[in-house]
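Omission of a single protein chain aside, the complex is shown with its protein chains in their original locations.
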Amino acid sequence: MELLVDIALLSMLVATAVSLILVRGLVASIMLTSIYGLLSASFFVTMDAVDVAFTEAAVGAGVSPLLLLMTVALVGRVEQQPRKRHIAFPLLLVTVTGVLLIVGTLDMPPFGSADAPALQHVAPRYLQQSGEEIGIPNVVTSVLASYRAYDTLGEVLVIFTAGIAVILVLMLPGRRGSVPDDAGRQRPRNVVVNVVSKILIPFMLLFALYVQFHGEYGPGGGFQAGVIFASGIILYGLLYGLPSVCRVIPPPVVEALAALGVLLYALTGVLALLDGRPFLDYSVLATDPVTAQYLGITAIELGVGVTVASVIITIFYAFAAHLSEAQR
Amino acid sequence: MLSHLPILPVLLPLLGAPICALLRKPVAAWLFACTVALLTFAAAIALLAQTWQQGVLSYALGGWAAPWGIEYRIDLLNGLVLTLVSGMASAVLLGGRASIWRETPEEKRSLFLVAFLLCLAGLQGIAATGDAFNLFVFLEISSLSTYALVATGRDRRALVAAYNYLIMGTIGATFILIGIGFIYMLTGTLNMMDLAQRLPALTESRTAFAGFVFIIVGVCLKLALFPLHLWLPGAYTHASSMVTVFLAATATKVALYVLIRFSFSVFRLEFSTLALPLETVFLTLGIVAVFAGSLVAIYQPDLKRGLAYSSVAQIGYMVIGVGVGTVIGLQAALVHLFNHALMKGALFMALAAVVYRVGDGKFSSLRGIGREMPLTCACMLLGGLSLIGVPGTAGFISKWYLVVAVADREQWVLVALILAGSLLTAVYIWRLVETVYLGVPGPRQVPDSPAGRAEAPPGLLAVSVVLALANVYFGFDTRLPVEAASGAAESLFAAGQP
Partner (left out) sequence: MDIASYFNYWIVIVLMMLGFYIVIARGNLVKKLIGLNIFQTSVFILYISAGKVSDGAAPILTEGVSVYSNPLPHVLILTAIVVGIATTAVGLALVARIHEAYGTVEESQILEQDNAC
């Protein structure tokens, strides 16, 4: 049964990727990308990677198509037929890379094997001892937020960098963080969409909070929560226009929050330095080691959530401002 | 606090960037960024001194011992790269304000500085970490901020250059990710020391081979080794002046560090069956890079672009040093890594000062500028002489060690080619000298540039002078780069003893 699902998902993934090559026209491509994201999220579930599936669904089928659609709204949906395109070189490059990859798999441990080297070294400790050392059931969260918390700090910094980069690239001349004025442009409103979304938004925000504080027990955590929270705000923005959402949450505040989230994470780590322990050692937070881990993980996950939500909202603002400028 | 020294050169800019983002006044952001860069530089120097005395320092992040947690493992090589990168960052920030202010609109200035600090944090993180995946994460921090910095250039071509760099850089990073994945599947670890202990048993494994090739190709994309250099000329030419100085002096150097770290510390190339073919590949690509880069540089109508191609050639020299595959060869590569940062730092810094006056870096705009900006052009001349490898400059030392290393392997053709490459460098530097000192000035584009003698703003001038003099100083007192490089090269080889 598992094998059948596996084969079905993989064939659908291949079909989607092939259609992406064949199709011209960007909107269709974006829809296919989003399908690809959803299919790979499903595949991750069959591979026991529930946290990854959750994130991929939010990113691959949510945020990334949204940004792509906004870009296409700016640049047009036409993908031009090339006059004369050399496909020999790309084909050669792809073939060489592909062959090298296949060679690489030949001495790999077989798929699904339980005695693969990766399961003999490093990983067993996470599975066997994280229960005692960290005290939470979700091993992925334990590794992400404690054993390899420094990587996750790097990840938050990557997100923050992306936010800074997008503002820097898209900033309209002479207005950093100013609230766009109401051009009095009334968008056509669909009553059903309006009402349904309005009801949805509070639940989305509530669900974000649940995901934020539930990451220790099931799949979820700061990143997923941040994406969901941001989606709620973005939905509001799509319904009522950029000026209204900017009045509710002004851009300078969001930018500041993005920085504060990173600082919350990093300063949690600095607390350990002040006590002579290595950076990000949570043991200084409480006398009981497991409580200390719990406190540390909650604090840094909050930092992740705040930064992720703020950066995604910021990026949305930046693109939306260009859209309303272009429509003028 | 001394026991926390290994983390400080990364942590300071990492904390500084978000704080800087909260400062909205550009001048405040600039003062803050300078302070952060200087503190980082100080921490890096202290760390270098400490590794010099005590040898390798290990720092377990989060208090989790490696390989379960992430480890910082600082040896002389890490210390040298950390010092170089933070030193150049301090120089660019302290001296470059006038240039940044002129080339960046006011509302973008403070965010420009935030991106700069993020880039510094990313590069320092790469240079300090002992964990292969952590390296990938910090590589992306530095890359994303670099794309944004390149895109702030005034010309619209800066946007295209940034986009091309983003595509090629991301392909490179994804290749590195694939490679790390392969070696993780074989060994079960991500810690570099741990990998180094487990990989020698797997020399016959095709998966290890493929993993190594993917990592090397990915790193060479970032390093801009010919023929993977296509992103570099555009990015260097169209980025704003200070971004070019910083990238030319640091980004490719950090990539070379990663190449050396993976080839010698992680994969212990000298014991692998791969050693011979890889040496040949590095030597060939290196020498082709030297000639292709130099020849193209000669025909560029724009000095900034010419110097960018010259960087492609100089990367060739460093890779030749790596390809020689001996302790002296590696030492030569590392000495050149250090010295080239000084040369290109001086050249691009002085060029930035000229661009500040005349508006662009085209040869037609530079005619006769030597009489108007004698000091700046003298700095450029010194940088140029060092680039050629004239005795009495730092460049001579690098060339000397490289020639000795190649001669030691009795590859006389290669020696001749390296010397011929220097002659090509002399051709484009002579073109610069001819234009700057003997050319007749044409009409200027920038209206407010005063006639007669007018040096650049003091900050730019001072840093240009310091960097130019450093080229002379390290041409005579070679202790710091040579001893650090030889110590680093020896420990890289010693660590590989079975």
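Note that the chains are named A and B in the order they appear, and that numbering of residues resets to 1 at the start of each chain.
One rule holds in what follows: a contact is a pair of C-beta atoms (placed from the backbone, for glycine too) under 8 Å apart; a residue touches a chain by one contact, two chains touch by 3 or more.
The shown structure was predicted, so the numbers you read here are calculated from the model rather than taken from an experiment.
Visitor: If the hidden chain were put back, which of A:68, A:201, A:249 or A:270 would touch it?
Guide: A:68
Visitor: With the missing chain put back, one of B:100, B:162 or B:283 would touch it. Which one?
Guide: Residue touching the absent chain, from the options given: B:162.
Visitor: Who touches the missing chain here, A:17, A:193 or A:209?
Guide: A:17
Visitor: Applying the definition given at the start, please give the residues of chain A touching the unseen chain.
Guide: 6, 10, 13-14, 17-18, 20-21, 26, 29-30, 33, 36-37, 40, 43-44, 47-52, 55-56, 59-60, 63-64, 67-68, 70-72, 74-76, 79-80, 82-83, 85, 87, 89-91, 93-94, 97-98, 101-102, 105-106, 108-114, 116, 118-119, 122-123, 126-127, 130-131, 137-140, 143-144, 148, 151-152, 154-155, 158-159, 161-162, 165-166, 169-170, 217-219, 223, 315, 318-319, 322
Visitor: Provide the residue numbers of chain B that touch the chain removed from this figure.
Guide: Counting over the whole complex, chain B touches the hidden chain at residues 133, 136-137, 140, 144, 147-148, 151, 156-157, 159-160, 162-163, 166-167, 170-171, 173-174, 177-178, 181, 184-185.
Methods note: only the chains that are shown with their structure count from here on.
Visitor: Of all residues in chain B, which touch chain A in the complex?
Guide: Within the complex, chain B touches chain A at residues 1, 3-4, 7, 11, 14-15, 17-19, 21-22, 24, 59-64, 67-70, 105, 107-108, 111-112, 114-115, 118, 121-122, 125, 131, 133-134, 137-138, 140-141, 144-145, 147-148, 151-152, 159, 162, 178, 182, 184-190, 198, 205-211, 213-214.
Visitor: Can you list the chain A residues touching chain B in their complex?
Guide: Listed in rising order, the residues of chain A that touch chain B are 100-101, 103-109, 116-123, 125-126, 146-151, 153-155, 157-158, 160-162, 164-165, 167-169, 171, 173-176, 252, 255-256, 258-260, 262-263, 266-267, 270, 272-273, 276-283.
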